[in-house]
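Only one protein chain is missing from this complex, and each of the others stays in its spot.
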Amino acid sequence: MTLDEHAKRYPEVWRRFQPRQTLIRYAWYVGIVFVAVWSVQQLEVPWFYFLDAHVQAADLFVRMFPPDWAFFEEVLDPLIETMHIATLGTAIAFFMAFPIAFLSARNTTFNTATWLLGRFILVTSRSVNTIVWGLLFIAIFGPGPVAGICAIAARSIGFLGKLIAEAIEEADEGAIEAIEATGASRLQVLWLGVLPQVLPVIWGTTVYRWDINIRESTVLGFVGGGGIGIMLYSSINQFAWREVGIMLIAIFAVVIVGEFISAAIRQRIT
Amino acid sequence: MLTITDLTKQYPTGLKALHGISLTVDEPQVVAIIGPSGAGKSTLIRCVNRLVEPTSGSVLLDGTDITKLGRGPLRRARRRMGMIFQEYNLVDRLTVMENLLSGRLGYVGFWRAFRRNYPAADVQAAYALLDRVGLHGYENTRADALSGGQRQRVGIGRALMQQPDLLLVDEPTASLDPKTSRQIMRIIVELAHERGTPALLNIHDVPLARSHADRIIGLTAGAIVFDGKPDDLNEAVLTEIYGEEDWSKTVGRDDDDDGGGNAAPGRSGRPGDLDSAAVAG
Partner (left out) sequence: MSAPSTESYPATWKPPGLIANPLMQRGVVALTVLYILWSIGSLEIDWSRIAQGFDRAGNLFGRMFPPSFERWELLLKGFRESLQMALAASFFGMVLAIPVGLCAARNLAPRPVYLVARGIIVITRTFHEVIIAIIFVKIFGFGPLAGVLTLIVASVSFISKMLAEDIENMTPGAMEAVRATGASFPKFLIYAITPQIMPRYLGLSIYRLDANIRHSTVVGIVGAGGIGQVLQASFNRYDYDFSLAILISIVALVFIGEFFSAWIRGRLR
């Protein structure tokens, strides 16, 4: 048998996908593009805005420079207030997320009713954005940092609670069983069997959320929640771009520093 | 001391793990329970302290029927039964001392446990046990920094901290290498004899059971098929317990016991420079 004859015994074409699979794949592609095109079309985008968009953008950035460094002193106080809002909001959320997480974890909750209650609180807290929480608390407490702190806390409870509850559910059952076998009470089992296992997750997520909250608290002022956002909003509306430039730089610096601190702390927690 | 009568367990899945087990332990002896995987060994032991709820039957410990107890009395009964686990089941992020002292949880209130403020006698007993199991100087080491053998020593210590009237031991050596297995087994048996505490001990390793236990119970498909002295364990019995296999090598003298009383390899290293393989756990 020559090499040619040998080769003829095998198919000449190899395809990774069956024709049916290929068809389905292409149907997906077409579908996705169709949805995207439909969405854009429905939005009635005024395309002519794009014609001079680059000019507008360039103009905006030119007008931001040089930044108005003298303005920096005025930015400092609101910036510190922003940090306070983030930190205090996270601290409140930390204490409130704790019991709710234990309620929402299947293995530490009391019964189905308490579990559902815990889950309900977490889902509500998470699906409403910080700024929307802000709108709500401003309607209650009036504009100012207190509404901002409450908004940050309200949103963070869901975030922290969900992650802590997941950690509790993944805790080593053996250790919990062993503590139960010593005749420990329920509270003792939670405190000595479960808590030590989830403590690193609790610290880690709290610090991580603090880092996110710094970012969130920079915009709470847009709706009246205190911090640098108030000033930024009014400067933007007055087209004071040199002030805006300074504030953007300041926000950038604070957020980056926060991220570094948070990453460093999380790395040290074992 | 311990009388189990007609104990059955059916899991919600329909699996019937125990078919009317009856057995009595009336002297301080180490009772090894052997049998194939799935025979119900773990279920049996867990039914005694009700980590698994038995379906019917009774478990009498010094006259109290454990199966009838409510939550509070069950807790008080559990503190009289020390349990040692296959996977050690230490709370990894607590120190060795905290793990040992958790054996006293049934005796102290929540606030004392919360503040880690245990009675002086408990602390002294913990230090003594630390020495006894060969972990002198390890009290402030975190459990997740220990090797498997060292963890099991802590597990033994925790169970004995309860000053139990009964030891329940679930596959203590299944996750350990042969040498460590022997050391651990010897510590358990010695301590049980020293303190006059009977022990119910699940084990897979037949030669180890033969060489260390005072009495052997063979469990197959949720029923007892053998109950007697280790020396009576012959090929016919093993075939009945485990099924057809060449048992001649297993029944022969188990003579690779490394001897030498209180071997404590833990003492050679300082806390901190433990073998890295163990840290992964």
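A few notes on this one:
Lettered A and B in written order, each chain numbered from 1.
Heads up, the rule we're going with is that contacts are C-beta pairs under 8 Å (C-beta built on N, C-alpha and C of every residue); 3 or more make two chains touch, one makes a residue touch a chain.
Worth saying up front: this structure is predicted, and the values here are computed from it rather than measured.
Among A:101, A:154, A:219 or A:246, only A:219 touches the chain left out of the display. Of A:128, A:190 or A:265, it is A:128 that touches the chain left out of the display.
Contact between subunit A and the absent chain runs through residues 32-33, 35-36, 38-40, 42-46, 49, 53, 56-57, 60, 80-81, 84-85, 87-88, 91, 123-124, 126-129, 131-132, 135-136, 139-142, 144-146, 215-216, 218-219, 222-223, 226, 232-233, 236, 239, 248, 251-252, 255-256. Think of the hidden chain as still there; on subunit B it touches residues 95, 97-98, 101, 116, 118, 120-121, 123-128, 131-132, 139-140, 163, 165, 194-197.
In this text, only the chains that are shown with their structure count from here on.
Centre-to-centre separation of subunit A and subunit B, using mean CA positions: 47 Å. Per the touch definition, subunit B reaches subunit A in the complex via residues 49, 51, 75-83, 85, 87-94, 98, 102-106, 110, 113-114, 155, 158, 162, 168.
Those residues of subunit A that touch subunit B in the complex are listed here as 172, 174-175, 177-185, 187-188, 191-193, 196-197, 199-200.
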